[in-house]
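Every protein chain but one is kept in place in this view of the complex.
Chains here go by letter, A and B, matching the order in which they are written, and residues are numbered from 1 within each.
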Amino acid sequence: MQPRQNYLGAGGWVWAGKYKLERYLYLLHRITGLGLLLFGVIHLIITTFYRYRGEGVWESAMSALSNPAFRVGEYLVAAAFVFHALNGLRLILQEFGFGLGRPVPPIYPYKDALRKKRRWAIAMIAVVAVLALVLLGDFIAGGP
Amino acid sequence: MTESSTKQIAFKVQRYDPEQGDAPHWQQFAVPSSRGMTVLEGLIYIKENLDSTLAFRTSCRMGICGSCGMLINNYPHLACHTQIEEFHSNTLTVRPLPNLSIIKDLVVDLTPMFNNHKSIKPYILRQDAQEMENPTAEFAQIPQELNDFLQFAYCIKCGICVAACPTSASDRLFLGPQALAQCYRYCADGRDEGQQERFSLVDTDHGIWRCHLAGACSEACPKGVDPALAIQLLKRRLASQALGLRKKQQPSSVVSPPAETKPKIPFPEFTVKGSE
Partner (left out) sequence: MRATRFHLLHMITGVLIAVLLGIHMVRLHLDSILDWFGVDTTDSTSWESMIARASEGIWAALYIALLAVALYHALYGLRGIILELTPSVKAGRIITWSFIMIGIGAFGWGTYVPLHLLSS
């Protein structure tokens, strides 16, 4: 009798229980990464094909993109980039064990290294929030 | 001394019987629970009084054998280590661990996890094969060296970290946090010389670099083993090797037991004279 498959699949990335901060930072890092990739592809197509075809096509494309809906999208891309960059820097440091401390024999109640050093992750999020607000200010104040 | 009051707690248990052929479904049981009662005791009550066909693994009932890992209220716990009262709720949902195949009811197939564990060679490897197979003496190790990996040696192979890991959820070929943490435990052990061999086992497309530091494994681990820390330290070793920064570490030397023992402390005088 074959045992029944019980994998969560990609749903397990999104929700599998009441986990804490780092699990959801991982999810947000993935989502912003995919969002930035999608934007990058579109951006690459516009700046190459449309530029290639000459000034008229370029200018009409730019004016079409000045639509407020696109401006909101641009702001989201900027905020996503800020988050992904700073979380990425945190990941680079922590994935090589910097700022995680030494192994200690476990004494109940257990506190794993990520939780002990969580204040660094919180500090990073605070910096991201501040930068996102600065970008928001610039976006609301207008632009090209 | 007041009598501890009993409350009726509803246990919603996921049932699945492969011989019946139907899909997994819920079954509800009313369990009288009192202060200090664990979820495992609730399941044993169900099995003894309400439905003896309920299948689950249990052995030590004190959080050291690793048999009773289950998803309780959507979070992986050891059932013997989890009190019913800590959820402050009249309903408990009990499901088998995810990311491992279900054999029946709450029993999951841990074989893939054990196979991954075996594949990273979880034993001391020495260059001197003769000494390894037929040891003549001990390997020297001081307590400071032991502290470098002792935390990761406490793993009870319960499978909760594998159930918590988002990569294990989607990637069937992923080694899993348990195997990777044990790989570090052996690489960091001063007595071991098999680091290069193990590196080639984890440095693959579905190996250590598919870990993205979600930290759920360490968060859920019931013994505080912190597999996430072990995996990141292993990544550090791999990266310093790739960059050529690794210092050659001397493995533990082989020490014969001392030829002379210390002089024995004299046996103390009896304080109570026997009747002779």
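Keep this in mind: contacts are C-beta pairs under 8 Å (C-beta built on N, C-alpha and C of every residue); 3 or more make two chains touch, one makes a residue touch a chain.
Here the structure is a predicted model, which is why all the values come from computation and not from measurement.
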Practice problem: Out of B:243, B:259 or B:272, point to the residue that touches the absent chain in the complete complex. | Solution: B:243
Quiz item: Considering the whole complex, which of A:42, A:72 or A:89 touches the chain not shown?
Solution: A:89
Exercise. Would you write out the residues of chain B that touch the absent chain, in ascending order?
Key: 167, 170-174, 199, 203-207, 209-210, 238-239, 241-243
Exercise. Write the list of chain A residues that the hidden chain touches.
Key: 9-10, 30, 33-34, 36-37, 40, 44, 47-48, 51-52, 55, 58-59, 62, 65, 74, 78, 81, 85, 88-89, 92, 135, 137-138, 141-144
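Operating definition for what follows: only the chains that are shown with their structure count from here on.
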Practice problem: Within their complex, state which residues of chain A touch chain B. | Solution: 1-13, 16-20, 22-23, 26-27, 29-30, 91, 94-97, 100-108, 110-115
Quiz item: Contact residues on chain B for chain A in the complex?
Solution: 16, 18-19, 24, 71, 74-76, 96-103, 108-109, 147-152, 154, 164, 166, 168-170, 172, 212-216, 218-221, 223-226, 228-230, 232-233, 235-236, 239
